[in-house]
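All protein chains but one are shown at their positions in the complex.
Presenting chain A:
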Amino acid sequence: MSMDITEFYQTFFEEAEELLNEMEHLLLDIDIDEPDSEQLNAIFRAAHSIKGGAGTFGFTVLQETTHIFENLLDRARHNELTLDREIIDIFLETKDMLTDQLNAYRNQEEPDPEAFERICNTLKRIAEERVEGGAPKVAAPKPAAQPAAGADAAARVLTLTLTKIEEDEKDTLTEELALFGAIKHSEFSEGTLTVSIETQEPVDDIEAVLCFVLDAGQISIKETSGAEASEPVQSAPAPVAEQPSASAAQPAAKKPEDDKKATAKPAAPKKPAKAGNGSDASLRVSTEKVDQIINLVGELVITQSMLEQTTQGLDPVAYGQLLNGMTQLQRNARDLQEAVMSVRMMPMDYVFNRFPRLVRDLAGKLGKEIELVTVGKSTELDKGLIERIIDPLTHLVRNCLDHGIELPDKREAAGKHRVGKLTLSAQHQGGNILIEVSDDGAGLNREKILSKAQSSGIQISDTMSDEDVWQLIFAPGFSTADEITDVSGRGVGMDVVKRNIQQMGGHVDILSQAGKGSTTRIVLPLTLAILDGMSVKVGDEVFILPLGAIMESIQVKTEEINKVAGQDQVIYVRGEYLPLVELHKVFNVPSAQTDVTQGIVMIVQSEGRHCALLVDQLIGQHQVVVKNLETNYRKVPGISAATIMGDGSVALILDVPALQRISRDRRGESSRSSATVH
């Protein structure tokens, strides 16, 4: 029975693509100074699996590229190749190239031979120049190189029984298996290939590679005696995922993907303690599922209010039961919506409340007097983000305590209060959440950072702007602490902070003034944050104004309106002249109130600036779910996002900072964009 191998192409393409993505994540994730051997192993495995599959399907170019790549990765994971940014760049480039090749094969084309040659040469060059010792992969250095890996370091003998194998496949399979380790014994009879192999590879990986070629049902892997491992077999288990999958292999484990997913997530072991605590009380669900539920419930509530409107005119006597049901439905739908919403949203308090203790302990240890102030505790943030912001924030707080705030005597000498002040604040701003960690300490030392950067081999120039200089402290391995304390100073921090925040789609800025203190500002997008908003009407259109931005709403009198340069208007409110932004002009709303004295003026603030917005009327206060407008459309100036109102219609959420910018630009003022948030 000759099978059409092309049927499996699609599976291979999908799996390979997944592996490549995983590889990219891992590569981008890897800490070049302290590469995690688990991560390196995972990258190697991915390359190896792709190579295996590519070989099977005759994608020679892909196979050769991955082969060279794999060799290099193998050296890297055995500490024979020291990673640096350049190498990671090249690895990433290789990954891109592999993606291109994969796409070419998918479109039934041959990959670009020039690109292939170029990448091969680059990889070979690295192999020649960078590899220490240059020894090809030998089993000998392995135990020394991977003491930490522990789990999969123990070599043991696996017996693989592969059934329904064609005569001509035998050699290829044996050859392929030889890549995992030393083949002790190999036997082929009546379509069954039995191979004993001494290997350190997890069973999952071997299976994953074989699954490109064979059905899961054809593979059976048994662990026999640990020939060289001193420990007994049972006590040397490979990663957690292995045992179930190894035993599940025989009873037709139809889904090799599942196993692969288990191996594809080596990030998990980092937080075993956290997961362990609440494992029985909580459940981890993908945010995608929660989002879907939120959307569906939103729809349900809208449908419910539609039904309610329809039934309103009915005779209560004749339709008593139906109307009762409707009332109950309404209550249930609302409760359900609230419950579902609350799944995702958590107040920043969840993060902030862990700091008082930390600050107290650290301050004591360091001999400093510190007062912690938190602002905006009730600002709600997506649960996914809140969990990921804890570590970076903890780091920043430690930094402030250690480097930022001076010792009490020093503070007094500088004419400051003995007690240093550390402020944590959170607020919604436009389509973002803004989290600030600020101290009133010494501020960053420009000279020190520059000289330190120079000695670490970072390119600098004396004319760099302060902002650029501050960004230097995010470089990996950077620390200006004079001595390493157990609080901070090892320089493995700020780069991680920055990377974590960038992964969340946000960014970090530092503002610092010598002697006055410094502020680290984290801006995160609101993927799905609930916003407290005020709905306002302009003409026939409804907009949502973030409540956090609103200072007050007033009605102005003619004498409070002043003209500047004949056309622009400013409003005089309690000793302050505020620029007037007429929303109907910005958004070209027809039939809106143009007479400032007849409309309502909202005084709003953002980025420390105040301005006045002219609207027709206020409608009411709502909690709204922020929906990204860019998913299906594009960015709209002056609008941060959209939301769905109770009646099912879409309302746009105003982006206050952007509106201020728009109005500034309109005034022709060359806006000096002060650390533009976006």
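Everything below uses one rule, namely that contacts are C-beta pairs under 8 Å (C-beta built on N, C-alpha and C of every residue); 3 or more make two chains touch, one makes a residue touch a chain; residues count from 1.
Quick note on the criterion: contacts and distances are computed from a predicted model.
A chain of this complex does not appear here, and its UniProt-recorded name among "Chemotaxis protein CheW", "ABC transporter ATP-binding protein", "Glutathione-dependent formaldehyde dehydrogenase" or "Phosphoribosylformylglycinamidine synthase subunit PurL" is "Chemotaxis protein CheW".
If you put the hidden chain back, the residue from A:420, A:638 or A:657 that touches it is A:638.
If you put the hidden chain back, the residue from A:111, A:298 or A:579 that touches it is A:298. Although one chain is hidden here, its contacts on chain A can still be listed: residues 294-296, 298-299, 541, 586-589, 627-639, 642, 644, 647-652.
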